[in-house]
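This is the structure, below, for whatever I ask next.
One protein chain omitted, others in place.
First chain written, first letter: the chains are A, B and C, and each begins at residue 1.
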Amino acid sequence: MVLLEFSMTPLDKGESVGAYVSRSLQIIDESGLDYRLNPMGTVLEGEWDEVMGVVKKCFEQMSADCNRITCSLKIDYRQGARGRLESKIASVESKLGKTLKK
Amino acid sequence: MVLLEFSMTPLDKGESVGAYVSRSLQIIDESGLDYRLNPMGTVLEGEWDEVMGVVKKCFEQMSADCNRITCSLKIDYRQGARGRLESKIASVESKLGKTLKK
Amino acid sequence: MVLLEFSMTPLDKGESVGAYVSRSLQIIDESGLDYRLNPMGTVLEGEWDEVMGVVKKCFEQMSADCNRITCSLKIDYRQGARGRLESKIASVESKLGKTLKK
Partner (left out) sequence: MVLLEFSMTPLDKGESVGAYVSRSLQIIDESGLDYRLNPMGTVLEGEWDEVMGVVKKCFEQMSADCNRITCSLKIDYRQGARGRLESKIASVESKLGKTLKK
């Protein structure tokens, strides 16, 4: 299992891109994968092909009516680990002995 | 104001890096800037020098006892906007008419 | 066609990771896709499935003997454009009227 964070943005639609981002979130929310939305992207957990399949669907939809798209992804693979959408944050809070803003 | 997401990781400390990440979160939490921790990084909101100052403090601390460090940052600037740690997510939820996982 | 830049690094192999990076470059060089290596990553040009297929091969090889891997990717899609490994740089040099360091 991997954690994959990504954001995908059209460059040719002006400074307000929320309508396009929302369509991606619709795909993500319906994917069946566990995820967490944050102010700068969305983090998915799943097997490589599962998470990359969701990113590809978002790209296919966005490229249907956007001429230029920028997309950044970051992947964190750890052998044998799962449930890390929650456990990575819990581990940091436990080490610090305090609750952080999430 | 900008939103800045970053993660900073030592390469020479083995696969468990939570102790080093926790020290950065201590700095972030005490910085006075508003922030949100997610499973892949932390998003800060502030002026350019403020958020970059926090990243630099984290780097100075980590480089004191780590020989190799990788760090990724992503910045989203929007003129005149603030409070976007909450408003970007709220905008997507409003457009979709549903609550998303955060 | 898209441009995709990526770098992939094991976290559990110490600070010298060149042996692992070299194995990825072997895969990239034999992929048949056009690419450019730079000091922080490799940029590939191809269709979505082509470039993502190369990244996946690199991941499969690295995860065979690395327990934790970090990977960052950035994609630039522009409808109808190809040959951009050269043309994007040439365009900047032309606008500035000078040769830049590459």
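Just so we're on the same page, contacts are C-beta pairs under 8 Å (C-beta built on N, C-alpha and C of every residue); 3 or more make two chains touch, one makes a residue touch a chain.
Source: prediction; values computed, not measured.
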In the intact complex, which of the presented chains make contact with the chain not displayed? A, B, C
Take the complete complex as the reference. Which residues in chain C touch the chain that isn't displayed? 3, 5, 7, 15, 18-19, 21-22, 25-26, 29, 34-41, 43, 72, 74, 76, 78, 84-86, 88-89, 91-92, 95-96, 98, 100-102
Considering the whole complex rather than only what is displayed, give the residues of chain B touching the chain that is not shown. 48-49, 52, 56, 59, 63, 67-79
Residues in chain A touching the chain absent from view: 9, 11-12, 14-15, 17, 67-68, 70, 72
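Criterion: only the chains that are shown with their structure count from here on.
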Could you work out which chain's C-alpha centre is the most distant one from the centre of chain C? B
Measuring from CA centroids, which chain ends up nearest the centre of the complete protein set? A
What rotation angle, rounded to the nearest 5 degrees, superposes the C-alpha atoms of chain A onto those of its identical copy chain C? 180
Counting only C-beta pairs in contact, which chains form the busiest pair? A-B
I want to confirm something about chain B and chain C. Since they are copies of the same sequence, is their interface symmetric in residue numbering (over half shared, so same) or not (under half, so different)? same
Please report how many Å separate the Cα centroid of chain A from that of chain B, as a whole number. 15
For chain A versus chain C, what separation do you get between their C-alpha means, in angstrom? 21
Using mean CA coordinates as chain centres, what's the gap between chain B and chain C in Å? 25
Residue numbers in chain C touching two or more further chains are 67-68, 70, 72
